[in-house]
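A single protein chain has been omitted from the complex, and every remaining protein chain is retained in its original position.
Chain naming follows the written order as A and B, and within any one chain the residues start at number 1.
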Amino acid sequence: MAACGGDDDGETSESETESISQADIDEAMQTPTEITFWTWVPDIEKEVALFEEAYPEISVNVVNAGQGADHYAKLRTALEAGEGAPDVAQIEFQMIPTFSITENLLDLRPYGAEELADQFVDWTWAQVSGQNGEVWAIPQDTGPMGMLYREDIFEEHDIEVPETWDDFAEAARELNEADPDVFITNVAPNQGAWFSAMLWQAGANPFAGSEGERFSVDLNSEQAQQVASYWGDLVSEGVVSTDADFTDQWYQAFNQDKYATWLTAAWGPVFLASAAESTSGNWRAAPLPQWEEGEQISANWGGSTSAVMSSAQNPIVAAEFAKFLNADTESAMTMATEQFLFPPLTSVLSDPEFAEQELEFYGGQRVNEVFAEISNTVTNEFQWSPFQDQVYADFTDTVGKAFADQTDPVAALDEWQSRLTSYAENQGFTVESP
Amino acid sequence: MTPTATQAPPAGTMGGRLRQHPHTSRHAFTGYLFVAPFMIVFVAMLLVPLGYAAYLSLFREQLIGGTVFVGLDNYVRALSDQQLLSGIFRVARFFLIQVPLMLTLALCFALALDSGMLRLTRVVRLGIFIPYAVPSVVAALMWGYLYGPDFGPFAQLAEEIGTAVPSFLGSNLMLFSLANVVFWEFTGYNMIILYAALRAVPSELYEAAAVDGAGAWRTAWSVKIPSIRPALLLTLIFSVIGSFQLFNEPNLLQQLAPNVIDNAYTPNLYAYNLAFVSQELNYAAAVSFILGLVILVASYAFMYIATRRSRS
Partner (left out) sequence: MSAITTTSAAATKSRAPLDRRSTPLTLGMLAFLVYFLLPLFWLFIASTKTTGDLFASFGLWFADDFSLLSNIERTLTYDDGVFVRWLLNTLLYAVTAAGGGAMLAALGGYGFAKYRFAGNRPLFMLVLGAIMVPTTALAIPTYLLFSRVGLVNTPWAIILPSLVSPFGLYLMRIYAESAVPDSLIEAARIDGAGEFRIFFQVALRMLMPGFVTVLLFTLVATWNNYFLPLIMLNNPSLYPITVGLARWQGQAAASGGASGDLVPLVVTGSLLSIVPLIIAFLLLQRYWQSGLLTGGVKQ
């Protein structure tokens, strides 16, 4: 930032929140510059090319440094070493606080990011907003949660598509009794992100109130216990399987008709279509089952943003790139229809080209439309911890392990909480738990 | 080490301390020149990072509050860290499961190769050694498939005959499954070292034993094995180091069984995760130092036992 720079030529020195002038932006965008962008979206070069076409002086070096946890580990070491870090990086929503607390993210307000707010679905913008109104990133894609289910299996066993979690549990038992090789769904004991989405939907908000030095944690709230014991019961009854997800084992299970549903996010439908080709035509999409009959509440799992690193050499160019990539009509549309990322932009969500797409794999259903509606039912409040990768790692070792070993997941919630408490204390936080 | 002293190369080839160096001090400077390149790289790539790690381990960098000097706090914390301790016990158990079997078999293979009682010696020798040339990444990947509970060949075979294989990647068997991968990778390597040592044992010793009427087994037991004790010790020390530093195999199999192999499954895995996931670089350095100390103590203990035995 130029905040510290005493410009000699009489121009006003800018304060933190003052915005960059259009003239500065124009100048920066016409100066030959190279920026580096870390992402794991396949073939994103296509959207990048659109940007480079619009700004011929700028070239973007796209690097795939890994996916998920690997990506963050690399990003963190590079940032810590002060060398080799990108200017712009793909950051999932849940990781924004983790990187903003270490002051690695650039507040995009001075770069005109706030003007884009109206174009994005409310909760997605809430997710990228800091507690003091900062804009830490631009949403790239989202993952509102729904339920993909096997219509043929449900029909074969004469089971109605469950609308509440009670119905779902009932269906789970019926299904497994009728065919012990079929499970209504799989709880992946390594997938903290999935479990977080379940907490989110149930109204638990375990890290609400965390701010700055204060770490608030309430993982054994009533709602969290409800979620843990619900799944724990189904697991110990043996009517829900517990395979680790995104493994060969898990992919084969879809192809071998082992799971009747996949409770997943909006990026799931197309993903599943290529992973379980042999079951094409048998799947349908529906909203998540609800805790209260008649409600429509959903949560988010995954989805990413483009964030500018505070160490970026050319913050103006980097910020313009992050904005263009996700808010330019053509770029956003390409991302939604070619990379099949679920869009956060309202204009794309309602665009017939996107919404009315009919997918063979789902018997011609307009799956995007289903998830676009779900996207409107995602609640705003859910807050992430300032060290979310630690939260997930500890989930796998505690609650996840309880699912895998069929021990008490409610007790494991306490263990999860106490691990995070001592971690936070070691990191110098003031820990608050009710 | 008397047996080897009679070996072919000229006299005066044994242990530096016994030998009269033929060079006067005017060559001392040249000596430094010869060892300097190695020592410079050694200092730069080993001692400096090690010293830096030691320095780091005395601080604590927090997300809140920045970096403070904490003296030995990280070490104190490590000594009561349940995750670290159970990791150390786990690799110790791994060592006990894997190393005795591996070294015993490597020794048996080497003796068999050396006995002259084997056909196809070259094929056998190379075939057993080849896994050493396979990267552990590939080895873990292959065995990961072979262990597969649905589509792995063992599972397929078992299904054919109407039974089921045990869950190789489950929490009960994981340590054995890992031990098997490491066994597969390194038995041949150890065999070759031991075999080379056996080949260098002077044949007069065998002939003497043969004159005494000793059979093949007896010769192996009372002549061959004692005379390759240094090589055995060497393989043992390398195995201590390898076992306690276990990282690649569990790191790669973790993808297949994330709830069995947790982030503190082995001390090295723990240190890695502390540094790269938990952002506790300083504590990770302390953990690594403690691990190094454990290895040092274990290796030294083995050396001590072995040299005492050989004296008595």
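The criterion applied here is as follows: contacts are C-beta pairs under 8 Å (C-beta built on N, C-alpha and C of every residue); 3 or more make two chains touch, one makes a residue touch a chain.
As the structure is a prediction and not an experimental result, all values here were calculated from the model.
K.L.:
Would you mind spotting which of B:39, B:96 or B:208 touches the chain that isn't drawn?
P.N.:
Within the whole complex, the residue contacting the unshown chain is B:39.
K.L.:
Return the single residue from B:78, B:103 or B:128 that touches the missing chain.
P.N.:
Considering all chains, including the one not shown, the answer is B:128.
K.L.:
Which one touches the absent chain: A:30, A:67 or A:380?
P.N.:
Of the listed residues, the one touching the omitted chain is A:67.
K.L.:
Can you list where subunit B touches the absent chain?
P.N.:
1, 4, 7-10, 12-17, 21-23, 25, 27-35, 37-39, 41-42, 44-50, 52-53, 56, 105, 109, 112, 115-120, 123-124, 126-139, 141-143, 145-146, 150-153, 156, 184, 187-188, 192-194, 196-197, 199-201, 203, 206, 228, 230-231, 233-234, 237, 241, 244-245, 247-248, 252, 255, 267-268, 271-272, 275, 281, 284-285, 288-289, 291-292, 295-296, 299
K.L.:
Applying the definition given at the start, please give the residues of subunit A touching the unseen chain.
P.N.:
These residues of subunit A touch the chain that is not shown: 38, 42, 63-68, 70, 74, 77-78, 80-84, 246-248, 251-252, 255, 270-272, 274-277.
The criterion applied here is as follows: only the chains that are shown with their structure count from here on.
K.L.:
If you average the CA atoms of subunit A and of subunit B, how many Å lie between those two points?
P.N.:
42
K.L.:
For subunit A, which residues are in contact with subunit B within the complex?
P.N.:
69, 73, 76-77, 80, 101-102, 189-190, 212-213, 244, 247-249, 252, 256, 386-387, 389-390, 393, 396-397, 400-401, 403-405, 423, 426-429
K.L.:
Touching residues of subunit B toward subunit A in the complex: what are they?
P.N.:
60, 62-65, 145, 148-151, 171, 255-260, 262-264, 273, 276-281, 283
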